[in-house]
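For this depiction, one protein chain was excluded, whereas all remaining protein chains were kept in their positions.
Coming up: chain A.
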Amino acid sequence: MYAQLVETGVKRIKDLSEMSDQERAFQEKIDSEIKIEAKNWMPDAYRQTLIRQISQHAHSEIVGMLPEGNWVTRAPSLKRKLQLMAKIQDEAGHGLYLYSAMETLGADRDEEIAKLHNGKAKYSSIFNYPTLNWADMGAVGWLVDGAAIVNQVVLQRTSYGPYSRAMVRICKEESFHQRQGYEILLTMMRHGNQAQKDMVQDAINRLWWPSLMMFGPSDEHSPNSAQSMAWKIKRQSNDELRQRFIDQTIPQLELLGCTCPDPDLKWNADTGHYNFGEIQWSEFYEVLKGNGPCNQERVATRRKAIEDGAWVREAAVTHARKKQNKNAA
């Protein structure tokens, strides 16, 4: 999930009898699956929660370009370079869709980006992990985009119309990236030498747990989920989505001929699901707090890009004004 921990600011969910007429009409609309649109009335907390969630999602797309940008200059064939460039381009596009969706709520893109740069806004914890070998490009596509898709497929039904429509468009492209990522790994496992196979297993070992963390805290430690679910911003719980991801991913892992870095992973015939080991929640919270392996570098790179580019953006604005004046004269 690209927005793992979103504050709703709501301590307790109101039932219908406690709501004002406006609130009740809103909630009834939600309950009957009518999409909320930009001009509709909405509770302020709903608006603020969505701004936080969509901006986190957008920031994740943009920061998520960096771990891949790390390998785009070193992709090992022209085909792989082209695929990676196309993917990075799509991610920039996804960021733009999402910032636009967010702006329908009255938020300002530049202000939200400034929050990212001063550490006030979050992005997905996964992008704070380094990409250390080429197989990481496959594993990011397969596991990271795979986890994002499990989440985003559900978000296509999210209650806010502009967000929901952005998800429909984004999911189509993400599925393509995921298959490409898997194909990178499959090629290395089936046609690669031992060094390449080792790279694949190494990438999986490093990215498996961080991918599971993308779904956010477990349900019992997810105080904001109940309100998000009542508003149908979220449609399924963190643990449900995480379980679905594991169930669908393990057969793919087996097809690769790789192992899962979880000694407790075991098929449970009674439940029809995989049991899995305990996630390192202390690591998760440290990464979210900014103490992950690449947090500082990622934010610094983005901040520098925007600071170094200030003169370029000013020039564009000034030039546009000059042209406008000329046309008016």
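In this text, a residue touches a chain if its C-beta (ideal position, glycine included) is under 8 Å from a C-beta of that chain, and two chains touch if they have at least 3 such contacts; residues count from 1.
What we mean here is this: contacts and distances are computed from a predicted model.
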item	value
Which of "Light-independent protochlorophyllide reductase subunit B", "Phenylacetate-CoA oxygenase subunit PaaC", "Sulfide/dihydroorotate dehydrogenase-like FAD/NAD-binding protein" or "Electron transfer flavoprotein FixB" matches, in UniProt, the chain that is not displayed	"Phenylacetate-CoA oxygenase subunit PaaC"
Contact with the hidden chain (one of A:Leu96, A:Cys171 or A:Ile250)	A:Leu96
From A:Ala3, A:Ile36 or A:Leu66, residue that would touch the chain that is not displayed	A:Leu66
Residue of A:Ala25, A:Ala38, A:Val168 or A:Ala315 touching the missing chain in the full complex	A:Ala315
Interface with the unshown chain - residue positions in chain A	62, 65-66, 68-69, 72-82, 85-86, 88-89, 92-93, 95-96, 99, 134, 184, 187-188, 191-193, 195-196, 301-302, 304-306, 308-316, 318-320, 322
